[in-house]
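Note that one protein chain is taken out, while the other chains of the complex remain in position.
A and B are the chain letters, set down in written order, and residue numbers restart from 1 in every chain.
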Amino acid sequence: MITRQPLTSRFGRVKDITDVAAYEQLQGYEGLNQVLDATETQNLNTLIEGALWSRSGNGTNVAVDCQEVLTNEAETKYIICNADEGEPGTFKDKALLRSDPLAVIEGMTIAAYLTHAQVGYIYVRGEFRDLILELMQTIENCRAAHLLGKSIFDVPGFDFDIKISESAGAYVCQEPAALFNAMSGATGRPGGRVTPTKAGFYKQPTLVEDAETFANLPVLYRLGAKAYQSLGTSESGGTKLVCLTGQVKNRGLFEVPIGLELTTILNDPEFGGGSQDGTPFKFIHLGGQSGMILPAENITDLIYSPEALQAEHLTMGTGAIVAATEAVNILDYLVPVARFFMDESCGKCPACRIGTVRIYEALQTLQKQEGVPGDLTRLAHMVDHVASQASCFVGQVVANPIFSAMAAFPEEFKAGVDWQAEVVKEVPW
Amino acid sequence: MDNTMTLTKKVALIHSFEPEPDAAVNILLTLQQATKDAYVDEASARLVADYVGLTLANIYELVSYYPALNEQPQARYVLTFCHSAPCAVSDNGFIEKTLHQILGIDEGQVTDDGLLAYQGVACVGACEQAPFIKIKDHIFPNLTTDKIQQLVADLKAGHFDDIL
């Protein structure tokens, strides 16, 4: 009988999460041992059949990336676990690192074995001092047990070690180009596009994933492709960590099998448990601040799987779901969303640097019901221009929440405008 | 924590890292955390710059760019609250107002005794505990106006001196 919640199965069950022996007692490193026993082809096939999609919201197939890093020859290759988790409403990677860091490390080690990478980094918020100290301890323990270092697991030539790179907070570092800059000591601003698997960190082939994706690897190999995949759907294997926030009764982290109905996640007592005050939900914000805002009536049949969401132009994103009831006006919700993008603009592109401020201001005007005719068109065009002129995802994704909200709740936007006003704003662009 | 950082201690701390540019942020964060006023002063920045092989301007760019690094001396306790949307839905909007009322200062200002300040930040991953206040690594969850009042009183009375 396999657990339906393999990622969180060890949560709270070990006294010392840095203790390698305790981890091993709870099936730790079984996945890696499977990998060591199989051929490269077998391992890659397992990964393909397991259908593991990246959990960080970037929508890539982990098998593809691994294969690319493997085939791109280089002296040093890197495995980077981006656990910075800047997306508001998301705390799954922190939870993993706090409760089961060895799973992430095992996953990274598997990835290193698959791709012939030698150096790993965990990129994590420097503010979380206690978490970093525990992580350092865990890595030390692994080194002592020859699970990190030179010729680990008694496999000659299998060299892999992990360092910690501390982040000082920048959402834009989800963008690999910015991440690599930040990790190398430059300022975390993107300097153009990069293809990590080809020319990533220090221009070397690099696999970048979030902690959750790495934590999935040991599970996949331990269970085998079939069993792993069967946890989810035929196209996407495994489970997903979901962060429920807002006005759900049970806020927090849940591990759900991929393919569940979205309403189940929200309302089932095992998960969200419905709204706090029992009233129906008005909307959800799916996948993080960069995701779409959906009116509750539109999600009744939605399946929570990458492919089903994709069909609706949606994604799971980071697994964040914010739910709100009728009590929340959509503009009240959007103003802090816009503020987030404004605060996180790195300042490189004019469209994003100034445009996000103007969007924030426009939403505030509507929120205060001080809009005049022309303002809604201006807002729409503004968002469109910012999204198309910005050079990285930060500026580009602004459109997702705003456009989806405008489409879903046009009346609330219209209510922000004084249609009798004499001033009419021109829309020159 | 020992809050007095002598030059020798600073240098020792810096030298416990690799002398590479990629260690800069790690060093700066560690240094800041170990310093009484929790900020990176120019002298320390220069030490770090020389050690890792970056320029002072590089270091300044890092310090001024990242919210977790401070250019200015900080209050003894900086009460941070989340101003991201998920927490807004969880009604944490009252925290800022309440703190403003109790402390009589604006966001980013410091009380006259240098003890307290409050600051809105983006999501810190404690959304499930909103409304909350975070001080250093410590979260005070599910707050009400009364609880905030109590918290401020406790801080002033020094009840948290040992954990924060």
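To be clear about the criterion, contacts are C-beta pairs under 8 Å (C-beta built on N, C-alpha and C of every residue); 3 or more make two chains touch, one makes a residue touch a chain.
Quick note on the criterion: contacts and distances are computed from a predicted model.
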{"item": "Chain left out of the displayed complex - its UniProt protein name, from \"Neutral metalloproteinase\", \"Formate dehydrogenase subunit alpha\", \"Putative zinc finger protein\" or \"ABC transporter permease\"", "value": "\"Formate dehydrogenase subunit alpha\""}
{"item": "Visible contact partners (per top-of-document touch definition) of the missing chain", "value": "A, B"}
{"item": "Touch with the omitted chain, as defined above, among A:246, A:291 or A:336", "value": "A:291"}
{"item": "Residue among A:14, A:63 or A:148 that touches the chain left out of view", "value": "A:63"}
{"item": "Option from B:59, B:116, B:133 or B:151 whose C-beta touches the chain left out", "value": "B:59"}
{"item": "Per the touch definition above, residue among A:284, A:334 or A:387 touching the missing chain", "value": "A:387"}
{"item": "In chain B, positions touching the absent partner", "value": "42, 45-46, 55-61, 63-65, 71"}
{"item": "Hidden partner interface residues of chain A, rising order", "value": "38-45, 48, 53, 57, 59-61, 63-64, 67, 70-71, 113, 116, 155, 157-158, 170, 187, 287, 290-292, 306, 309-310, 313, 315, 317, 342-348, 350-351, 353-358, 361, 373-374, 376-378, 380-385, 387-389, 397, 399-400, 402-404, 406-407, 410, 413-414, 425-426, 428-429"}
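The working rule: only the chains that are shown with their structure count from here on.
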{"item": "Centre distance in Å when chain A and chain B are each reduced to the mean of their C-alpha atoms", "value": "25"}
{"item": "Sites on chain A touched by chain B in the complex", "value": "85-91, 94, 125-130, 164-171, 182-189, 243-247, 251-253, 285, 289, 320, 322-324, 328, 332-334, 336-337, 339-340, 343-344, 346"}
{"item": "Parts of chain B lying in touch with chain A, wherever the complex brings them together", "value": "20-26, 28-30, 33, 52, 54, 58, 61-62, 65-69, 83-90, 122-128, 130, 136-137"}
